[in-house]
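Complex shown without one protein chain; remaining protein chains in place.
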Amino acid sequence: MDHNIPRYSFKPINLGRWVIWSLFAIILLGAPMLFTSSLAMTMLSKMGIAIIICLSYNMLLGQGGMLSFGHAVYSGLGAFAAIHALVKAADGSWNIPVSLIPLVGGFAGWLVAVILGSVTTRKSGTIFAMITLGVGAMVFSMSLMLPEFFGGEGGISGNRVIGDPVMGITFGPQIQVYYLIAVYCFICTAAMFAFTQTPLGRMLNAVRDNPERVEFIGYDTQRVRYIAFMIAGFFAGIGGGLHAINDEIVTAEVVGPEYSGLYLLFTFLGGALFFFGPILGAVLLVFATVLLHELTKAWLLYLGVIFLMMVMYAPGGVSSLIMMNVRVAAFGLLRKLWTAYLGLGGSALVILAGVAVMVEMVYHIKLNEALGPMMTFMGVELDTHGVDAWVGAAFVTLTGVGMFEVTRREFVRQWGQAQEEIENEIRRRESH
Amino acid sequence: MNTNTSSPGAGGLALELRDVRKSFGKTEIIRGASLAVKEGERVALIGPNGAGKSTLFNLISGRMGISSGQILLHGQRIDGHKPYDVNRRGLARSFQVSNLFPRLSVYENLRCGVLWSMGEGYSFWKALSGCKAVNDRTEDLLEMLRLDKRRNTPVSSLTYAEQRALEIGVTIAGGGNVILLDEPTAGMSKSETARFVNLIREVTVGKTLLTVEHDMGVVFGLADRIAVLVYGEVIAFDTPENVRANDRVKEAYLGSVLADQQAAEAGV
Partner (left out) sequence: METFVVFFLNGISYGLLLFMLSSGLTLIFSMMGVLNFAHASFYMLGAYFAYQLTGLVGFAAALVLSPLLVGLLGALFERYSLRKVHAFGHVPELLITFGLSYVIEQLVRLYWGSSTVDYRVPEALSGTLFTVANVAGQGLTLLGGAADPAVCGPDTGNSCTQFPIYRGFMALVALFMLGSLWLLLTRTRIGLIIQAALTHPEMAQALGHNVPRVMMGVFGGGCALAGLAGVIGGNAFVTEPHMAASVGAIIFVVVVVGGMGSLAGAFLASLLIGLMQTFAVIVDVSVASVMQDMGNPVSFDHWAYPLLKITVAQMAPILPYLLLVLMLILRPKGLLGTREE
């Protein structure tokens, strides 16, 4: 029995479904009441947008097996279309309510996907990935050539408060924008989930698993991919449109490689195998770009290293780690593992501490020279020019690595035991 | 849509190969193969390893293009057509190495095979759970293949025989009336093989069958006619008794195997 090939199937227990979706709606509605600071508002709004975009990205990656390096093209061009629509709505040439502007973005995203997708989806696998990279680079380069559309260095600005309030809603205050985002987020998430339960959605999975066989059961693989690509572009465009409303300004970087890379990174980190993986990833994305970004200049480096570790050791992402443990818990075996987890977690923290000290010290030396050699790390004063801090950090790291190895082996042993018990139990149940 | 409505070709021929040739670079693998399979016939394709049997299947099903010649399905040319087009016209094939959808369950694998033939196409506006015809057919298939207890099992957890059964299941799911099976019983034990042959007989009732086989017991038990492929040519195409007696065949292939067979039969 191979534990490592996870099954992509969402076991529908209808009551469970209602509960989960209601919970999702409640969280979306209630979050601003729990987290009231303006920082929280900003983050929640960004999360709603990111959820839509990451889910659309996973339509390609997780459901279709298509790795795209240029997804920001679709969300970004959707954002540009939306901000232009906003500008036109503001000066009266277009009569369109602000709440429908994201659909303009969606339409733009869809249209671009129709045009670019016809060429991009002709190939699959790694060639497809390279084409998306090229196309992404092309669109980003074009942003400098067409200042009329892309606004040059300053981008395009708009104003989301247009005309008279409708039922008291102006979209001036952030909370009103948040609820707009929340509504779209819920609807789009539900729509994208529903997609996974349609014939095309299922055939997209089949294309992911075995594109060759799909052709022998009557389906044109490229057409399946192309249609999915269009749908993903549509939803990405909606996310972009919401971004335009939220920020009231759109600059060329939204179609650029940084954004594309972030969607890829975090969708993968959240996990491409389960539907909720990208939702998790989107939340992490906002935490990283808003909070972690403030905490340390080395955040992209940490991100890259975490990503590397994930690809090597947990390619299913955080969501698959959670689900694996849920499975273990379902068989009542999770409590046996908690000591091993504690050991793992503890030693990982030690390694992290040692490495973080060293990284931060390097950053301090390189970037904050004017401030002198002393820096504080978590309340401790460190002399970056002295040897002690370096030796100490290296020692801490090495100790952590040693501890990690020991606890890891014990964990693997215990995990293997648990898996065996589960397999035996499954066999026992099946034979009844 | 449903592929069972295609009309039979001239003279009731389901599948016809006319002087088909295929070269890879300078090497000619299929060297003028000709075959005329009648509607409803069960034909076994035998031949020594390297004769080109799998290549022939690839050519017929559209996986590869031919170098010259013609392939006709129900009287219509299908050479050079894409695999999905060939399939939509009523020809389905299985693979020697199970070619399934590893991350989908048994049920989903079968359902995927059913979808096109039920006219679902590329629809994304209706739920799978609401496609009654599709789901009913999938249930029927599960029962026919005796896999209903394993409906939710991921493919990677199936036994070898179960995988081969599923492989055939996905092949016939679309309701095609010309079925190509590539070594369906390869690697199976005697009892599994016997069970499988019964399964194949059951699921291909009323259909045309062309199967590659090495097990002579299966061949003589299942086939109406046997085609012998040697070095890319069909050197004999006749009833089992006549093929047994054919000198060319004996010389090229059956010789020693047949002697063993007769010895085994005599000894029992």
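Letters A and B mark the chains as written, and numbering starts fresh at 1 in each.
In the analysis below, contacts are C-beta pairs under 8 Å (C-beta built on N, C-alpha and C of every residue); 3 or more make two chains touch, one makes a residue touch a chain.
Source: prediction; values computed, not measured.
Trainee: With touch defined as in the header, list the contact partners of the absent chain among those displayed.
Mentor: A
Trainee: Consider the whole complex, including the chain that is not shown, and state which of A:38, A:95, A:126 or A:431 touches that chain.
Mentor: Here the residue in touch with the unshown chain is A:126.
Trainee: Where the complex has a chain not shown, which of A:23, A:39 or A:142 is the residue touching it?
Mentor: Spelled out, the listed residue whose C-beta touches the missing chain is A:142.
Trainee: Which listed residue (A:94, A:179, A:193 or A:363) would be found touching the missing chain in the intact complex?
Mentor: A:363
Trainee: If the hidden chain were put back, which of A:48, A:109, A:199 or A:261 would touch it?
Mentor: Checking the options A:48, A:109, A:199 or A:261, the one contacting the hidden chain is A:261.
Trainee: Extract the touching residues of chain A with respect to the undisplayed chain.
Mentor: 65, 67, 69, 119-120, 122-127, 129-131, 133-135, 137-138, 141-142, 145-149, 257, 261, 264-265, 268, 298, 300-301, 303-305, 307-308, 311-312, 315, 362-363, 366
Following the convention adopted for this analysis, only the chains that are shown with their structure count from here on.
Trainee: How many Å are there between the centre of chain A and the centre of chain B, using C-alpha atoms for each centre?
Mentor: 44
Trainee: Of all residues in chain A, which touch chain B in the complex?
Mentor: That would be residues 1-2, 5-9, 11, 194-195, 197-203, 205-206, 208-210, 212-220, 223-224, 227, 231, 430 of chain A.
Trainee: Looking at the complex, which residues from chain B come into contact with chain A?
Mentor: Within the complex, chain B touches chain A at residues 61-63, 82-84, 87-88, 92-93, 95, 99-105, 108, 111-113, 115-117, 120-129, 131, 134, 149, 152, 154, 156-157, 170, 173-174.
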